[in-house]
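To start, I am sharing the structure in question, which I have written as structure tokens.
The complex appears here without one of its protein chains, the remainder shown in place.
By letter and in written order, the chains are A and B; residue numbering begins at 1 in each of them.
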Amino acid sequence: MSPAAEDGPDLEALPGGVRAAVEAILMVADEPVSEYEIAAALVVPVASVQRVLDRLRAEYDGVGTDPGYDGTLAPRGFELRSTGAGWRIHSRSEFAPVVSAFVAEGQTARLSQAALETLAVVAYRQPVSRGRISAIRGVNVDGVVRTLVQRGLIRELERDGESGAVLYGTTTFFLEKMGIGSLDELPDIAPHLPGIDQIDHYED
Amino acid sequence: MSPAAEDGPDLEALPGGVRAAVEAILMVADEPVSEYEIAAALVVPVASVQRVLDRLRAEYDGVGTDPGYDGTLAPRGFELRSTGAGWRIHSRSEFAPVVSAFVAEGQTARLSQAALETLAVVAYRQPVSRGRISAIRGVNVDGVVRTLVQRGLIRELERDGESGAVLYGTTTFFLEKMGIGSLDELPDIAPHLPGIDQIDHYED
Partner (left out) sequence: MHPEEPPGPPGTGGFAVQLEDFAGPFEVLLSLIAKHELDITRIALATVTDEFLQYVRALHEIGSTRALDEASEFLVVAATLLDLKAARLLPRGEVEDEEDVALLEARDLLFARLLQYKAFKEVAVLLDERMRAESTRLPRSVPLDPEVAAVLPELDWRTTPQQFAEIARSVFTPRPGAPAEVGVDHLHGTAVTVRDEAEILAGLLEDGAPRSFRVLVADAGSTLAVVVRFLALLEMYRDAVLELAQEQPLGELTVRWTGAGTGWTADRLSEDAGDAGDAADAADPADGGPAPHAHPSPDAARLVSGASA
């Protein structure tokens, strides 16, 4: 990194400044983030990040912090929560029933054929990336993989060292559902299935 | 659904009302969501949801909609985008450099030149068969078409009644990646294509 780059991005030149930069991170981070991580990414003091976080939390809760504003701020539908692991944006807890109705809508108790096939690929080829599952199944599997993770049947294991892609594997919940003690007990599928070698080839 | 349930949750009693309820749903959605789905979950008219979404989008962009507020609203670090696939919260484009480190499944690999050209042919000529794409590009496109299907950008639509050839078209995922509401918003190809009438005439 060049010395110039160490100054970090010119946040004041960006719309919304540091506040917006912190929001941007919080909005898309897929796990809780600490104020230290945010400070490091933005190259600003931890104390400023802490101040921004406190202010955002209050703002989302409808507590006005803008001195020039007399009106009442309505709370937003999301809130900023801090746990030991860090900060994360959640749906506001009062809306849990609404959110649940939305999430449960269209969900069925049984897995679709597409989900079963994807699960089979993960079970027999783990650790495996989404790209590779897609290559084997010939279709985009992002949605199905999400469903299987939500269902607790598969989980993110690690990242591939080379490509950085997230690798998936099955869970103990999956073993429970299958009624087996370990993956070794999965029935053999013919090891010399034509095409398995070719499939390796499709990898991206 | 029982008549009672049709009344839905009493949103006005919740902090932030319908606006916050819509936000709460957007927070948990892991793919684009339509105004119809939101309206169904909240049991409110689609038109109200549409109004709320438009207002939220403006608000996040820093365009004030609160009549009691004179101050200048700063844009938030996130934005609400509407594409053909639906509505979804994104980090604001300007913050991409600071945000990407916090997202496990980073940027997807760029498409090759061959894939882009094939995608362009499918986008503008759909429904279109592989044979016809080959004829336009002057190369065999089977491998590229397979890649595009795997990446979820195009899909098999139907079979041509006459030739029985599989016809391909773009997906809503493609619209999402392009950030457009419908295929009508694709850049106009006409200026690039002198004498398109003639070409149509010669094709097949």
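One rule holds in what follows: contacts are C-beta pairs under 8 Å (C-beta built on N, C-alpha and C of every residue); 3 or more make two chains touch, one makes a residue touch a chain.
All figures in this text were calculated on a predicted structure; none of them were measured in a lab.
Summary of contacts with the chain left out: across B:Val43, B:Ala58, B:Leu111 or B:Leu157, the touching residue is B:Leu111.
Not every partner is drawn; the one left out touches subunit B at residues 26-31, 78-79, 81, 88-94, 96, 99-100, 103, 105, 107-108, 110-117, 119-121, 123-124, 129-144, 146-147, 164-166, 177-180, 186-187, 189, 192-196, 198-199, 202, 204. Subunit A meets the missing chain through residues 27-31, 88, 90-91, 96, 99-100, 103-104, 107-111, 116-117, 120-121, 123-124, 136-138, 146, 149-151, 153, 177-180, 185-190, 193-196, 198-199, 201-202, 204.
Going forward, only the chains that are shown with their structure count from here on.
Averaged C-alpha coordinates put the centre of subunit A at 20 Å from the centre of subunit B. Touching subunit A in their complex are the following residues of subunit B: 9, 11, 14-17, 19-31, 37-38, 40-42, 62, 66, 68-71, 74-78, 89-92, 94-95, 97-99, 101-106, 109, 146, 149-152, 155, 173.
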